[in-house]
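Note that this complex is displayed minus one protein chain, with the remaining chains in position.
Letters A and B mark the chains in the order given here, with residues in each chain numbered from 1 onward.
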């Protein structure tokens, strides 16, 4: 006779938030992304504290100055200066404000409009659904940047118009996602139960169905945030976004293009700033997807 | 299968009408007088204004204008460029092969590297190999390609002097276009060194344009593969005693390719958006640069026609992808 003894010690079921953080933090990249994003956010908000110079201050003595660690650099201008003697670091710090602001506005606009339209399409179905989805198909038939470019050409170049254009281009993704989630949720027992209990249309749409579609929407919103930053920078680079002398990263790149051979650092740093910001957000997006998508959890 | 195709066509036609409506209303949404805009003139007499207005049909009711526009479009008349005074369709057709060549090279690069990378990452999931592949893919996915192009120019063209900076082929070579594909035309021309030159001009734009599709395809392949590897039929395949190569390369990949093909198809829109930036950076004479130039020169006829044509190309490619999808997915084929 043998004795089979104690198995591992008892552990309670983790709470939802703890479980979310558990899955999120298991993805090391996501945590790094979150940390970088917070740093960028703080720097952007407190830009005047961090920037050594004014973003528009021109130093005629120091045009196209090399970064401070290179030979001939000046420690006052850590990342060097641009063609009119402005401190690149300070411009990058102020530029973070624009990029994050653009991302925030675009995501807010496209999420709100996209979710509303998607809820309506998915919940009511029938002809409403067909018409809405055909319109979304039409918007999606254009390459996003091309549509944004043409829209900006119509509305006139500028940051605000660029944001409107990018929101419009991003919106169909939210419509499709919301609609698909609603269609999947609509027939489930809990929705039927709430209908039977006498809940009104609005209540069912917003309080019963919507919270259950939030996971994929949050993930998509993160992706839209980074895509918006990239698109706005691309428009800026093409001269159709923020206009000089705005220290927007894409616009800075456009201004620096002609010095590409003479002063590569003027080109390098704004792009690096875009890449790091977008990468940090995308890293977070991957972590959110792992944490919020039940389909992937089992792995 | 036929029903599936008819269903796709039934969606395609209203979408095309909608796209044409957008292209049509674009000119009318612009601030300013459409007559002035379309003629490209700044000052004109009343009579001339009325004459042009009549010529362009702008004096008729909107629905009639739209029907006329649609008839013109369907008969191949997309208007005349305000700047060059050449037909928009002709300009498009002469520039499109350049974009097509670049896009094809980019998508081939993306598929050839992205699919195996995704498969290996899925099979070796959780290892340093998987993590580094996916790390690189995420960087690629987050890349502002206009900056990436400039960096490559600084390094390969500026510092190493390996590759040329702009254009499709060295000015030393000249031959009439036959296929419009510089790689093929340069071979057909028989001029020594022409192919080599065309190839060297193609490298950097291909890398730049292929970066994001490559990253997307690698990520999508990995996640499709991970999903498929957990399926019951993969377990069945393993229970038969098949080699891992056969289980992954035949049983799993065949299923994983179904969503990956869709992703590849969706990259066409990404490619054409990317072509706008890539062609601008490398002065590549394709439709992306053509559109940007048209926006800047306020050549609205070109913008209008280009918008419609590019959307048309994307819709056709999507239809082709749907057909391919139907063929590789037995559940739709039968």
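In this text, a contact is a pair of C-beta atoms (placed from the backbone, for glycine too) under 8 Å apart; a residue touches a chain by one contact, two chains touch by 3 or more.
In this text, contacts and distances are computed from a predicted model.
You can't see one chain of this complex, but its UniProt record names it "Dipeptide transport system ATP-binding protein", from the set "Dipeptide transport system ATP-binding protein", "Acetolactate synthase", "3-oxoacid CoA-transferase subunit A" or "Acyl carrier protein". When the full complex is taken into account, the listed residue touching the unshown chain is B:242, out of B:5, B:139, B:203 or B:242. Residue A:23 is the one among A:23, A:37 or A:123 that touches the chain missing from this view.
Listed here are the subunit B residues that touch the chain not shown: 231-233, 235-243, 251, 254-255, 258, 328-331, 334.
The rule is simple: only the chains that are shown with their structure count from here on.
Averaged Cα coordinates give subunit A a centre that lies 24 Å from the centre of subunit B.
Listed in rising order, the residues of subunit B touching subunit A in the complex are 11, 14-15, 18-19, 22, 26, 29-31, 135, 138-139, 141-144, 146-148, 150-151, 153-154, 158, 226, 230, 269-270, 272-274, 276-277, 280, 291-292, 295-296, 303, 307, 310-311, 314-315. Put simply, subunit A touches subunit B in their complex at residues 29, 134-135, 137-138, 140-146, 149-150, 153-154, 156, 226, 230, 233-234, 237-240, 250, 253, 257, 260-261, 264, 267-268, 270-272, 274-275, 278-279, 281-283, 286, 299.
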